[in-house]
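A protein chain is absent from this complex, but the other protein chains hold their places.
Order of writing sets the labels: A, B and C. Residues in every chain begin at 1.
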């Protein structure tokens, strides 16, 4: 157990922030599925830095598929994607071997692995690992699209800046397609600009901000999912909490449902063109862990980037005494801004067992 | 996949609301652990109805352990707990075979299983299935206690009534022990009374209310959990979303973290009595999926009970036309009020692989 | 991990030889499948003692299905089968708490579980646990039959008595159906009589004999299975070695293939009535872990029953000194004679993920 997900389709993610390569293996994919490597690269580029508001470090992140394909199509064998870690500067992180960064996994990883963890840039816990997660998600998304299923996410909130929420009854394919062309991924361009502004302000103060990403899965047929521990909510949660910095997750009305009455929160059924439809979507498209046929809607809360320039209180593990640390280097002031494709990818990983 | 959870320790839950028996199998338990059946019964009784604010139906819910014990102690063999379904009134539910209840799994289950689902009282999706979940959780909790680990939950919110939140740095064993003796499980007795009042008011209107349950896990050593898909957050989420009506989950600051800055949200490390400690607990005791040594704190949002007396709009599946339905019978106006032990049990199930 | 098998369809087996109940849970079964409880009982009765050559103890072994059915058909919910342990005589086994029986799991189980194992009749390791295995297999076999797939086994050898081997190209449904009506399950009635005779002779000497069971799976379409660790051979092996006393397993020519040349052992392909067929079946219907379309044929070797009346050398675990023991009571002088339905059931469990 750990960095492997799924039952019929198994995704195994490997690599550390400053290791030689990072990547993933997808086992159990259907055969005969074309993989468009150019489209995959574009998918992954959406999470890559090099833009305002994101880190200045350049990561080309070109995915290399080294197995599982035959003449551009899946051949039934496990598919392995590799990504090089081109220009990592390990030196920046040397002090963190001894002084754990607040808000990162440094300290519990040190305890878990008796000091043998890769402390450089967070090692296997680094947000860098969202690159192979997005590689897996991007490949799966291409297969989902062939089956009419579309996943898209937007940054609903960053700091105090708010994007227009999805209309849970009427999210459209076009909306999701357009989102993928913007950075940050927002429905309102104005909101996106405001988010970048707030992020830059936080960075100027040596600080960071959090945010919320909202995700929609369209055209899932009703009845997908399994009861109890393998419902769509359970599986989506297991996958989405794998995206670093996620601290909350809610489906449909989510926490707001706790303040509603049943007569408001229940979604009535109505016949429409001979088919059963829902007249509202408070449930976020899931009842009892199973899809209702309405769009699946969920939101993930991201904490503010823990790496901040301001001096912070910590301890020296070797000397057993209090210490201070300052994190230099280039860090996103708001991970949520880059996180939309990561959430989409996690959702794709979660749903692969049910769709493919 | 479905109603089985875990890797080393596997919990398999079975039964339907109106079937002959419900129960669970716990496979892989350590041997030589005493199981106090009286204490188990008290644990399970906390979720059982028969009290103000809960359904008037009497369920004795006596658990019978039919395997896995030898002279009162676990013997390494899988432990099976059975619970009889004493006085189910199937008749109450006959109409729901044709007219799915809004907010329940009736419709997607009908689609998934081609009309062969057990429609009586929600079948396998019924909140009745929290009885075996609590049986499993109660047995695990006894083993955790022997290792110094304690789990407790309280109803933080029901309707608009609020309980005092846990102090994430100072939740105490005594607090959790006391909670287990109250119904509903609240820290403030006054808040509990107000919750019952609001629930009764909703019932009088043929309606229902939602709520939030907050849970704490105390004395987990630092470094428990696995990276990425099997972190504590991922596993807790997979288990807690198995409790019916949960629509949201957050750890530590959760969604509030999205509105904080990094300098506030990061928890500083300090040496204290020669040990590394945290000077705050915004992270809810988890970083990178691993325990930090601080209390694990999370909150689960419960939607309002979908079974309400008011007439609701639905469809007739057999006739393919719109229909109305009224749900008679005895239903909790607020499932959150009974849910605290269920959340505790789900947490125990999630943590078994890491603790035992 | 331990007494749970499968991925999509999970079978969890529980119980001890002298516990209150034994049983199994089948999770993930398709819905709408009729379960003929009468036929299930007949399936299970084939492994039950009460006949010449088998133990004189009477086990009614009536299976009670307590969940997962709705009006006689599977409803998608996990199906639990319970069997009572009616008249166990725990007293017979008391000495084995201290003096482990040679050839049984007593000693390693004592070490594994620090003395807390259920030592009565082998506890969870008892051949008694083949009853729930057969219950699971019998239910699955009914579903397989609806899909045209048939599993049957015969006792190929007991002591030195030999039954006619299956013709790997021409095993027929009728042959398999007839086998199910005989005890022991042999193709040649004469061979069966000789086997019983040899078993009785061994018993008279306070000894026991081994045997070989051969199993055929008919009408599996070509291409079932998964590469590498989840091929049909891998999965069948994982399940069949769960039947107590199995010490060897071979597919097709098996160990004999080691003595053949490639030109003899390779099965040529030929077109026949427009379909690809095999002109021989040395491979036992499996290549690379995948079904070829020819009958799947395998053989399991059973060691002689370890419980024998002759005095045996052992040790006293409490006193740490050498000891002797004599096993009284009623024991099969040849477990292979009753094992055919158990092997069939294990095969059904192994194949469920691929067929259903």
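FYI, a contact is a pair of C-beta atoms (placed from the backbone, for glycine too) under 8 Å apart; a residue touches a chain by one contact, two chains touch by 3 or more.
Since this is a predicted model, take the numbers as computed values, not measurements.
**Q** Touching the absent chain in the whole complex: find that residue among C:301, C:337 or C:351.
**A** Checking the options C:301, C:337 or C:351, the one contacting the hidden chain is C:301.
**Q** Using the document's definition of touch, tell me which of C:30, C:102 or C:329 contacts the absent chain.
**A** Looking across C:30, C:102 or C:329, the contact with the absent chain belongs to C:102.
**Q** Using the document's definition of touch, tell me which of C:168, C:244 or C:341 contacts the absent chain.
**A** C:244
**Q** Spell out, residue by residue, where the missing chain touches chain B.
**A** Touch set of chain B with respect to the missing chain: 7-8, 28, 76-77, 226-227.
**Q** Across the whole complex, list the residues on chain C that are touched by the chain not included here.
**A** The list for chain C reads 1-5, 7, 13, 100, 102-105, 107-113, 122, 124-125, 129, 157, 159-160, 202, 206-212, 221-231, 233-235, 237-239, 241-242, 244, 246-255, 257-263, 265-271, 274, 276, 279, 282-284, 287-293, 301-308, 310, 312-315, 317, 320-322, 336, 353.
**Q** Name every residue on chain A in touch with the hidden partner chain.
**A** Residues of chain A in touch with the missing chain: 1-4, 7-8, 10, 12-16, 19-23, 25, 27-28, 31-32, 64, 66-70, 73-80, 82, 109, 112-118, 120, 123-124.
In this text, only the chains that are shown with their structure count from here on.
**Q** Select the chain whose centre, defined as the mean of its C-alpha atoms, is least distant from the mean of all protein C-alpha atoms.
**A** Smallest centre-to-centre distance to the global C-alpha mean: chain B.
**Q** When the centre of a chain is set as the mean of its C-alpha atoms, what distance in Å lies between chain A and chain B?
**A** About 26 Å, centre to centre.
**Q** Using the average of all C-alpha atoms in each chain as its centre, how far is it in Å between chain A and chain C?
**A** 46
**Q** Counting only residues that touch at least 2 other chains, which ones in chain B make the list?
**A** 1-4, 7, 13, 109, 112-113, 124
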